[in-house]
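I'd like to ask some things about the structure below.
Only one protein chain is missing from this complex, and each of the others stays in its spot.
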Amino acid sequence: MLLAPAAVWYVAFFVAPLGFILVFSFLTSADYGGIDYKFNLGNYPQLLKAPIYLRIFLNTIGMAFTGTALCLVVGFPLAYFLATRAGRWKNVFLIMLIVPFWTSFLTRTYAWLILLSDSGPLAHVLRQAHLLQGDLGFLYTYKAVLMGVVYNYLPLMVFPLYVSLERLDKRLLEAAKDLGAGRLRAFWRITVPLTMPGILTGCLLVFIPLTGEYVIPAILGGAKSYMIGNLIGDEFVSAHDWAFGSALGMAVIVLLMVLIAIYFRLARRATSAEMSL
Amino acid sequence: MAASTLAAKAAGRSAALDRAGELFEPALRVWTGVVFAFLFLPIVLVVIFSFNASRLVEVWTGFSLKWYGTAWTDPSILDALRTSLIVAVANAILATIFGTLAAIGMQRVGHRVRTAFELMVYGTIVTPEIVIAIASLLFFVTINFDLGIPTIVITHVVYNTSIVALIVRARLIGMDRALDEAAADLGATPIQTLRRITIPLLYPAILAGALLAFTFSFDDFVLTFFVSGATSTTLPLRIFSMLRFGVSPVVNAVATVMLVVTLTSIFTASLIVRRHGRGEGEAGLLLAAARSAAQRRAA
Partner (left out) sequence: MSRPFGSELSRREFLAMSALATGGLALAACGVGSTSTASNSLAPVGPIESELSVYNWDQYLSPDDLKAFKAKYPSLKVNTATYASNEDMLAKIEAGAKGYDVVVPTGYMVEIMIAKKLLMSLDYRQLPNFSHVDSIFRDPGYDPSSKHSVPKDWGTTGFGVRTDKLTLMSTWKDFFSNAAQYKGKVSVLDGATEVVGMALKANGFSYNSDKDAELSKARDTLLQFKPYVGKITSTDYKADLTSGNIWAAMGWNGDFEALTGQTPAPPVKYVIPSEGAELWIDCWAILASAPHPVAAHTFINFFLDPKIQGQEIQYTYYAQAESEAKQYMPDAIRNDPIIFPSADSLRPLETRKATPGGQRARDQIFAEFKAA
């Protein structure tokens, strides 16, 4: 069966390893890392004990949400252009979209560090043009994180959007125009519903990994951005608290799965509306 | 009186909308340009500073190719590059195959099986990378599987299969089932249908998925850090350790070379592909045949 190869792979190399984490979340951390095989239910309650964990989680969800929305806003016109106006150059544009991502994530992000620095080229140019006095004040703020997020996650949004838009039958739009519908109306009543699968996929593909993102906030956001990804990484590596880190990890997974389930329930309603067209 | 004001208002509004509509095309183009500029801005910086004689990015002390020389003669960088490419290509091939098959398969199975499978697909994306990284390391150690290129590929494929599956599926949803039926009517076996109809029509999505899979694998850090062995360093790992003194010009040189190499190979590949055309013609013919057959039946 078609699902077999992927399914086998998932079970062997995802479910099985994750089982370790699940088990660890119920054990105790050994000193300086590693696991003591002592049963311990205290890791999960610890999550709720101190408010900082909940706060970090909410911050992360907020950042992921905003980031996804921005990606959608920035990416949709781009995907639209690629799918409908690019003609023969479609594939070229697609590849140009992804080419920056072959230069290594760290190189790109550190390049932004230079660009956004108070003594960097951008600040310099703006100062020469008298558009800026003093510091750029962009680096090591939440804004810088969002910018970095959009920069790195845009293809994940644009590709599904493009794929969906490309499949859109232009004749439907022509028919709408013939029937007197304005551009905006045609967009809302035809384009959006029919490309909903693409929109949903794009949002999902961005939002979910974004919740686990921690490198971009660390490099561009400085001390002000501490996400759940940072916390889990720190718990495992810096604090050597494998048991608690595992509990955190499992909790994040479960919570996100719940969010996705809700998302899909809402989305099903949106796509079924499309079907009645 | 009231009617004419209304009419005037309506006329005014549609005139405004028309003007707005006229701006639409150029606005779209401008936006695309802005976004691409945004995407390439840091890249331009990287390329420029790979030629900077000074080690620091704050000062430009002259044009120099010396960093390229350093990169070329540093075996660890070339090794890392080679490892990264091997991993990324292997991963892209496997993930695309598994993911495409999975996307097609998901449409055909019952509700229960699909949900169970979907759980795993989303699970792989939902899990924070650090968690799966450590989990995978523990797993490999327990089953005594040596760390190296195979372990890196295995773990990358897990995540990227899901990406490919979801992208292909987005395209697949609502795709004309009539084509499948028509093909069956005309006597094609499921495999033939798959090969000559479904997959060619899914081609853009498959390509998109493969590109993404390759890119994520090539660029990955966290997962790779944990499951790479003593002899298998990838480029991101190598670069990360070089960044302690700030953006290294050698790194910029490597990035620029990568850029040039990939761009040239893409353009050559696209020239070749253009010559051979694509198989959408077959699907179109089939559709036409199916439609005419349906018309004949209805007549």
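Here are some notes:
First chain written, first letter: the chains are A and B, and each begins at residue 1.
The criterion applied here is as follows: contacts are C-beta pairs under 8 Å (C-beta built on N, C-alpha and C of every residue); 3 or more make two chains touch, one makes a residue touch a chain.
Remember, it's a predicted structure, so these values are computed and weren't measured experimentally.
Within the set A:Leu3, A:Leu82, A:Leu146 or A:Leu231, the residue that contacts the chain not displayed is A:Leu231.
Within chain B, the residues in touch with the undisplayed chain are 54-59, 76, 134, 137-138, 141-142, 146-147, 225-226, 228-231, 233, 237-238, 240-247. Touching residues on chain A toward the chain that is not drawn are 31-34, 50, 52, 55-56, 113-114, 117-120, 139-140, 218-219, 222-223, 226, 230-231, 234-241.
Definition applied: only the chains that are shown with their structure count from here on.
Distance from the chain A centre to the chain B centre is 15 Å, each centre being the mean of its Cα atoms. Chain contact summary for the complex, chain B toward chain A: residues 14, 17, 21, 24, 28-29, 31-32, 35-36, 38-43, 45-46, 57-58, 97-99, 101-102, 104-106, 108-109, 113, 117, 119-132, 134-136, 138-139, 142, 154-155, 157-158, 161, 163, 165-167, 169-171, 173-175, 204-205, 207-209, 211-212, 215, 218-219, 221-222, 235-236, 239-240, 243, 246-247, 251-252, 254-256, 258-259, 262-263, 266, 270. If you check the complex, the residues on chain A that touch chain B are 1-3, 5-7, 9-11, 13-18, 20-21, 74, 77-78, 80-82, 85, 91-92, 94-108, 110-115, 119, 121, 151, 154-156, 159-160, 162-164, 166-167, 182-184, 194, 197-198, 200-201, 204-205, 208-209, 211-212, 214-215, 228-229, 232-233, 236, 242, 245-246, 249, 252-253, 256-257, 260, 271.
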